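Here is the structure we will look at.
Yeah, one chain of the complex is gone here, protein chain that is, but the others are all in their spots.
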Amino acid sequence: MKNVSEMLNKLSNLDFKNMYNKDFLLTWEKTHDELEAVLTVAEILKSLRMNNISTRIFDSGLAISQFRDNSTRTRFSFASAANLLGLTVADLDEGKSQIAHGETVRETANMVSFMAEVIGIRDDMFIGKGNAYMREVSKAVQQGYEDGVLEQRPTIVNLQCDIDHPTQSMADLLHLINYFGGIENLRGKKIAMTWAYSPSYGKPLSVPQGIIGLMTRMGMEVVLAHPEGYGLMPEVVEIARENAKQSGGKFSIANSMQEAFENADVVYPKSWAPFWAMEMRTQLYDKGDFDGIKNLEKELLAENAKYKDWECNKDMMKLTKNGNALYMHCLPADITGVSCKAGEVSAEVFEKYRVELYKEAGYKPYIIAAMIFLSKVENPIKTIEKIINNGKPRFLK
Amino acid sequence: MKNVSEMLNKLSNLDFKNMYNKDFLLTWEKTHDELEAVLTVAEILKSLRMNNISTRIFDSGLAISQFRDNSTRTRFSFASAANLLGLTVADLDEGKSQIAHGETVRETANMVSFMAEVIGIRDDMFIGKGNAYMREVSKAVQQGYEDGVLEQRPTIVNLQCDIDHPTQSMADLLHLINYFGGIENLRGKKIAMTWAYSPSYGKPLSVPQGIIGLMTRMGMEVVLAHPEGYGLMPEVVEIARENAKQSGGKFSIANSMQEAFENADVVYPKSWAPFWAMEMRTQLYDKGDFDGIKNLEKELLAENAKYKDWECNKDMMKLTKNGNALYMHCLPADITGVSCKAGEVSAEVFEKYRVELYKEAGYKPYIIAAMIFLSKVENPIKTIEKIINNGKPRFLK
Partner (left out) sequence: MKNVSEMLNKLSNLDFKNMYNKDFLLTWEKTHDELEAVLTVAEILKSLRMNNISTRIFDSGLAISQFRDNSTRTRFSFASAANLLGLTVADLDEGKSQIAHGETVRETANMVSFMAEVIGIRDDMFIGKGNAYMREVSKAVQQGYEDGVLEQRPTIVNLQCDIDHPTQSMADLLHLINYFGGIENLRGKKIAMTWAYSPSYGKPLSVPQGIIGLMTRMGMEVVLAHPEGYGLMPEVVEIARENAKQSGGKFSIANSMQEAFENADVVYPKSWAPFWAMEMRTQLYDKGDFDGIKNLEKELLAENAKYKDWECNKDMMKLTKNGNALYMHCLPADITGVSCKAGEVSAEVFEKYRVELYKEAGYKPYIIAAMIFLSKVENPIKTIEKIINNGKPRFLK
């Protein structure tokens, strides 16, 4: 497998030793080398699987998944990644469990982790809560490991929080790398991360924040566009600005989809709720003020409705580089005339890019597997070589 | 293992190459050789397991299960089959997932299938919907595979739809083969697939339809019996009639349980709702007319109540060949005095055949495993020989 040895070669030139026994919570907490290591290991795992070589490094072990919000894609991506490495998913469902009954996070985190290698968490509903919860769990299992309670230190993988959605943005990045033929080719490319109209309300900020936080690391020209009042978390915008400086890329904010699409190589039109609204909703939930939530929802839907022209359609696409930019979305998209009357994207544009969108999503299981692999395995290169030498078939054909 | 080599020998004389990468949706879409291949591989897998040889051909891979109706038996049979081959079940639960939220079938089918080898679906509630849904999923993953979205093409296995229940009817057939000592001994045997009284309402048509659609392939004399108005789907009845012609068997419709039981070798008394009623119910659901549904239910229960004498009891059984026909049921049965006041079968008859009924159900995991095996493995005989030569124990005793 020629390309695998090339990728191992590449891996050997990257410094990622600090990923060992560490979590993956925010892309901007990782070095550029560490991000490249994830991308490279993801490609290696994909290539090994396609060559029917089993990458099952665990003969036993659990992968805990905790979804505090609905999920199909990420749930199955996590299940696929765990399975690819030999881990068995155990769902921590607060319905089934006793967490609801006043049990502390620390205790539960340890109680479920005696044989857990990884804990994947989605907690994206409330500002200031999701990522904080993940860190609380991380601290709990780290302490449990140090205290000799846990025989291994489970890795926390962020499956979407209030701040970032690293498994999504990294999958998106790997898609871009393959689409443009190499990470080096992303330098200078313009990506438009723009708000788009949706009849639904309260969509998380983590995807747009994840995209501007990550793509600015790659020397890209990142334009964030949204109607006035639909701003993201200020800290994350600051991080994007700083990243662009560091990487020699660009970061700017526009107030129209047109401006953002202008000559863009990549467009990522997606709906989200204003940061201030997500914050207010969080406070209303804390107070249990459900009338307040209803009113906020009405207000936001009315506000959204003012911006129905923020739709990614054929005319918009004409503005992009050669009218031929790559259209991206984390899915599911609100498709005009398909999943709703008026939405984020026209059926025509969506159809044109459907296969690419599916491929984009297809990287996620490998990205998650790579995140787990790099955190659990002390010497990834040596272990990958062992896997190749063992040459155990994934599927006894 | 003498009998395994005999069965491999038999397999080598069957033509089943077209099963590779194909779904299993209706038994009458399969050739006689293909059905025999499923039966033979099921027996081989059973024999290997009983000889403590692991048939785990997958070192990783997912088996997606989607149950749009309750299930215990089939759920566990599918889980057992997947596990026997080394696949891990991932449940596509529309409660947990986002499907409910307007996501297209095509997209979801691909999103969950990046590492899926098989998708087992139960969708039996609504006429014209279940089997159609399975074909929609099949088309979606076939296209995803051709577009390079999916690295493998997941097999769709029909775990009960509105038309057929192939994993049930094939397990029933394997039971008959073992009971009568060979598939050739089924020729000319009379099987009575008769309606029976049940206090419950709206039971699917897929079991009786599956039985008349399959057993008529085996040269059996199949008698379908039901009260007037309780007819099955006309197309399926037509298929049964045609099958009987082809196979040199017989197919007829009787209007009394007595007539059907007369000199029967096998009886399969089971309740079902009239086809017209299932169709009407589907339309009422489409319209959201829940009063209409309530009224229909009342009407049907009243209609059912006219036929309480359609019970499989000792006197009925006396009419069968030497009063000793084999009693079959897909379970759970409505047992008079046990699970209901008056039902499909008397406690006495059920008790006499209980062990046989349990064995009948016990073939289902192997049938499902065989369906998966024959669709995934390009050269089943060679792979089975590899399994035997590896001789890996299922259980390290």
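For reference, chains read A and B in written order, and residue numbers begin at 1 within each chain.
Please note the rule applied: contacts are C-beta pairs under 8 Å (C-beta built on N, C-alpha and C of every residue); 3 or more make two chains touch, one makes a residue touch a chain.
Note that this is a predicted model, so its numbers are computed, not measured.
The chain omitted from view is touched by exactly one of B:31, B:83 or B:313, namely B:83.
Only one of A:19, A:62, A:257 or A:296 touches the absent chain when the whole complex is considered: A:62. Of the candidate positions B:10, B:32, B:56 or B:106, contact with the unshown chain belongs to B:56. In the full complex, chain B contacts the hidden chain through residues 49-50, 54-56, 67, 70-73, 75-77, 79-80, 83-84, 86, 88-89, 331-332, 338-340, 355, 358-359, 361-362, 364-365, 392-397. Touching residues on chain A toward the chain that is not drawn are 57-62, 88, 90, 92, 96-99, 101-104, 107-108, 110-112, 114-115, 144, 147-151, 376-379, 383, 386-387, 390.
One rule holds in what follows: only the chains that are shown with their structure count from here on.
The best fit of Cα atoms from chain A onto chain B calls for a rotation angle of 120°, in steps of 5.
In this assembly, the C-alpha centroid of chain A lies 41 Å from the C-alpha centroid of chain B.
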